[in-house]
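One structure follows; several queries about it will come next.
With one protein chain withheld, the remaining protein chains of the complex are depicted in position.
Letters A, B and C name the chains as they come in the text, with residue numbers starting at 1 for each one.
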Amino acid sequence: MRTITLIDAIREAYQEEMRRDEDVFMVGQDIRGAIFPHTKGLVEEFGSDRIVDTPIAESGMYGVALGAAQEGMRPIVDFMFGGFSYVTFSECTVTTGQYHFLHGSPRSLPIVMTAGVGTGQRLANDHAMSIHGTFAHHPGIKVAMPSTPYDAKGMFKAAIRDNNPVMIPWHMGIMMLKGDVPELGEDYVVPLGVADIKREGSDVTVMANSLQLQHALKVADKLQEEGISCEIIDPRSFVPFDLDTVLKSLEKTNRLVVVDEDWESGSFANTVSANVMEAGFDLLDAPVTRVTLPNMPVPGGYMEDYIVPTPEKIEAAIRKVLA
Amino acid sequence: MRTITLIDAIREAYQEEMRRDEDVFMVGQDIRGAIFPHTKGLVEEFGSDRIVDTPIAESGMYGVALGAAQEGMRPIVDFMFGGFSYVTFSECTVTTGQYHFLHGSPRSLPIVMTAGVGTGQRLANDHAMSIHGTFAHHPGIKVAMPSTPYDAKGMFKAAIRDNNPVMIPWHMGIMMLKGDVPELGEDYVVPLGVADIKREGSDVTVMANSLQLQHALKVADKLQEEGISCEIIDPRSFVPFDLDTVLKSLEKTNRLVVVDEDWESGSFANTVSANVMEAGFDLLDAPVTRVTLPNMPVPGGYMEDYIVPTPEKIEAAIRKVLA
Amino acid sequence: MSLNKKQMIKLFTNLVRTSHYDKMMYRRMMQGKLIGFYHPAEGAVAPGVGACTFLKKDDNLNPHHRGHGIIHMVSKGIDVSTFLAEHTGKETGCCKGRSAFHFHYPDDKVYQQSGFIGHNFAPTVGWGYAAKRRGKSQVVMNCSGDGSYGEGRAHESMLMCQNWQLPVIFFCENNGMAIFSSSEEMHPTEDISSLAQGYGMPAVIVDGQDVFAVAEVAMAAIDRARKGKGPSFVECKTMRFNEHDIGTPDLKGWEDRSEEEHADMRKREPVRLATERVLADAILTQTKIDGIHEASLKEIEGVEEFADNSEICLPSEEELLADVFVD
Partner (left out) sequence: MSLNKKQMIKLFTNLVRTSHYDKMMYRRMMQGKLIGFYHPAEGAVAPGVGACTFLKKDDNLNPHHRGHGIIHMVSKGIDVSTFLAEHTGKETGCCKGRSAFHFHYPDDKVYQQSGFIGHNFAPTVGWGYAAKRRGKSQVVMNCSGDGSYGEGRAHESMLMCQNWQLPVIFFCENNGMAIFSSSEEMHPTEDISSLAQGYGMPAVIVDGQDVFAVAEVAMAAIDRARKGKGPSFVECKTMRFNEHDIGTPDLKGWEDRSEEEHADMRKREPVRLATERVLADAILTQTKIDGIHEASLKEIEGVEEFADNSEICLPSEEELLADVFVD
C-alpha cells in the first residue's frame, strides 16, 4: 500500500487503462496542460491525439466522445466543472442515455464522463453545483462518485471498463484527500453498484458520499464518545444503487440519515428515502431524515460555507432520528 | 361557464394577458403558424414582433426571452416539445434560476416557459419525456402543470403575471380535454402553489396531475363502486408545492399513492414521498406508494402504451396501500 | 468529374427506388399504417441519392430526417425492410419496435436519427476523429436541412472539423423551409453555405433537383475527404412538395403556400428531370425505365409484406429493464 491523493489516484486509473487499451482516450478543454491535476503529464505519455483538447464548444467536445464511442472507441470526456455538462445537456443525458435501449439494445456506448463538482471554492452556483442527482434522474447512464483514493482509482477503472455510459464526477473538496491504495502494478477495480460500509455501527445508519462522507465520519467519531454508534454507508454508486446494503443496515439500526450535497427537491436523497420507505417501512423507527442543500442557488462568497451540509447539521440530524 | 379544450384555454390566457400588457410577448419556433394550436391566430392579432418565430436555435431563442426579461419585458417562451428545453438547458435552469437570488435579489426574471410534454404519441423518449421533475430540481424556478381547462387558463394567467421564472408545460395527452371555464371577459387566475382536491374521499389519498389525474379520477369512480373512497389531489404546482393540503388529507386517509409521469429515480414523486415521511411519519399507516415511469428511456411504438402509468397500475397501487 | 453510363444508371435507379419508397411511406401514414409521424421527401429525393449512392459501407452516414433517412439509406445500399418494420412497431424492426423513427444501422455506419434537430453535428466530429485517428480512408457524409444550420452545434462541428481537417462533408439539403419558416427569413444570406466561409472551408452550391449534378459534386467532396484534404460544404437547392409532416398545414410563416409556388415546384420534379435526361442522353430506353419502376415497386411490396407479417412484441417491464444496461 502507498498513500496518495484522490486526484492522483484518478490519474493513475487513466494511465493504467490507457496503457491497457489503445481505444481509451480523453477529450476535454485544457486537459493537456492539466487545468485540474488528474490529467497532469498524460499528454507527454499518450500524445495529443489521445489527450485531446478542443475549443470551448461543449457540444462539439462531447460529440468527439459520442461519435468515437459509436465507432467502438472508449472515450473519457472531462467537463472541467460539473455545471459545464449542462451546456450540452441534451446530448449527455437524453441522446446518450437512450442510445442503447431505444435502438433495441444491440450496441452500448462506453463513454466515461467526469468533472470536478461541489462547493468549497466560494465561486457560487454555476461553479459549485452537484450533478449526480440530475444525471441519476436520466435513465441509461450509470452515476457514481468516489470518496477515497482507493475507491477513486478502482471506480474510475471500473467506469472505463464498463460498457455503459458512466457519469463519475469527483468532489473538489476532497481532491487532495490522502489515502492508501495498492502498489502500482496491482490491478484492481471497485465495481460500480456496490455500496461500502465505511464504518460499522449499531444505533443509526448514515448514508454519505464524497466530502460529506468525511464529515459524517468525523461526526461518528465524536458521537462515539457519547456512546452513540453510527454505521456509515458510502453508496459509491447512485445508479445502479445498492439498496440492499442500506436495508440490511436498517435491520440493525432502524434509523437512517441521508446526507447529500444537492438541492433537496429532486435529490438522490429523496430517491433513497422514498425507496427505503417502500421497501423497508417496517424497519423504520423514525422517518428517514435528510441533510441536503436548501432549495436555493448555491451562493458564493462566505455564505457558501454555511449553506452546505456541515458536520454540525449532520450531527443534528442524527440526534433528531435518535430522539 | 363555457366548455372549451385545454389547449384553447391556454390560448385565451395568452390573448388576455397580451391585450392587458404590451410587454408580454411570445417567442418560439413556428408559433406564428401554430405548430400546436395554443398559438393559433395570435400573430394576426398581435403581429410578428410579439409572436416571434426564431431559427432552429434554442439558445438564441431562449436568449430572446432571457435578455428581454432582463430589460423588463415579460416573455413567454415556447419550446414546442419539452425535451427541446434540454438543448439550452444551462440557460433555462442555472442561469435563469440563479439570476435573482445570486445577485442579491434586486430584480426578478418574469419568464414563462412552456412546452408540450408527455407520452401518447408513440414518438419515443426525446419527444415523450416529462420535464417538470427536472426543472423542480433546480432552484429559483417555479414549476406547474395544469390538469383541466379551468386550471390551464387560470394558471397560465398566473404564470404570466408572476414576477418569477415559471416553467409550465402542458400534457399533450389532455390537449383536447374539454371542461368548463368562466365566460370571456371574466378575469380569474389560479394561484401557483395551491393544490386542488379534485375529488374528496376518505380511504386513501391519491396525488396525480395532468393526464394521470384523469386516470386517477377514473379509477376512483371504479373503486367507489366497491365502497373504496379515494381523495384525489392535484398538486398543480410542483414548485412551490402545497404539502399542507396533502398532509391534511392524510390526517383523514393515512394512505398516499403518488402518481407521476416521470422516471422514478429523482422524480417529484420521490420528493413528495420523502417530505411526507419527514413531516407526517405518524400519519402514515402504509408506505407512500409511487406509480411512475420505470427507469428506462421511454420507448416509442406500441411499447409506450404499457410503460406509462395506466389506470390499472394506479388501481393496483391503491389496493396495495389499502392492503 | 463526369459520370459514366453505369453510374448514371445506378443514380437513376436509386432515384426511382427512393421516390417509390417515400410514396409508400406517405401512403401508409395516410392509411394509419405507420407509427408516429412521417416527413415526406417528395420533391427532395435527388440530394440524398446523389450524396449516398457511391458511399462505401464503411463510410459514416448521417441521413437527413426528411424521408426519415430512407432516401439516404436505400441509396447507400442498406436493407430497409427492418426500417419499415420499425416504423410499424414490429419486433423485426431494426430497433425491436422500440424506437418509432430513431433507426440504427451500426454495421452500415448509421448510428442515429436524433429527435433533436442539429444533434447530428456533434457526433460528426467524433466520427471524423475516429476515422482520422485510425488512419482509414473512411469519410463522413453528414446530411441535414437548411434549418438545422441554425443550431449552434453546426458551428461547433464545422469549426472543429476544419481545425482538425477531418474527412467530413457538410451536406445541406436546402429546401428553403423549416416547418413553416422560410430560410429567406431565418438565414441572413442567400446561401446557407456562406457559413463555410467563416471557417475557410470550401463550399459548392448545386441544383438539388438534378441528381446527376448532385452526384458529381458529392463525389468530388467525398474524394477530397478520402484523400485527407479535409472537410467541405455542399449545398443542394431543393424543394419540399408537401407539408412538413403529414397532417401539419402547409404554411409559409402563417399563410398557406400559394398554388403558384406549388405549380412552379412541381415543374422541377427530380424523377421527371432525370428521366428526360437519361432518355435524351440515350442512357436508358423507356422499356428499361419501366422495368426499373416495376422492380422498385416489387421490392417495396416485399418490404411491406415483411413488416406486415411481423409480430408486435410486447416484452414485460422486467425484460425491458434488463435491457437498459449491458453487463
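The definition used in the following text is that contacts are C-beta pairs under 8 Å (C-beta built on N, C-alpha and C of every residue); 3 or more make two chains touch, one makes a residue touch a chain.
What you see is a predicted model, and the numbers here were worked out from it, not measured in a lab.
One chain is not displayed; in the complete assembly it touches the shown chains A, B, C. From the options C:His187, C:Lys237 or C:Arg257, the residue with contact to the unseen chain in the full assembly is C:His187. Contact with the undisplayed chain is limited, among C:Asp22, C:Glu156, C:Glu173 or C:Glu235, to C:Glu156.
Residues of chain B that touch the chain left out of view are 49, 52, 54-55, 57, 59-60, 62-73, 75, 88, 90-91, 94-95, 98-108, 139-140, 142, 163-164, 240.
Looking at chain A, the residues touching the absent chain are 29-30, 32-35, 43-44, 48, 53-60, 81, 83-84, 86-87, 121-127, 294-297, 299-303, 306-307.
Contact between chain C and the absent chain runs through residues 150-156, 159, 162-163, 185-189, 194-201.
The definition used in the following text is that only the chains that are shown with their structure count from here on.
Taking the mean Cα position of each chain as its centre, C sits at the greatest distance from chain B. Measuring from the averaged C-alpha position of chain B to that of chain C gives a distance of 36 Å.
Chain centres here are Cα means. That of chain A falls 31 Å from that of chain B. Residue positions 83-84, 86-87, 124-126, 295-297, 299-300 of chain B each touch two or more of the other chains. In chain C, 93, 97-99, 102, 114, 116, 152, 320, 323-324 are the positions where the chain touches two or more neighbouring chains simultaneously.
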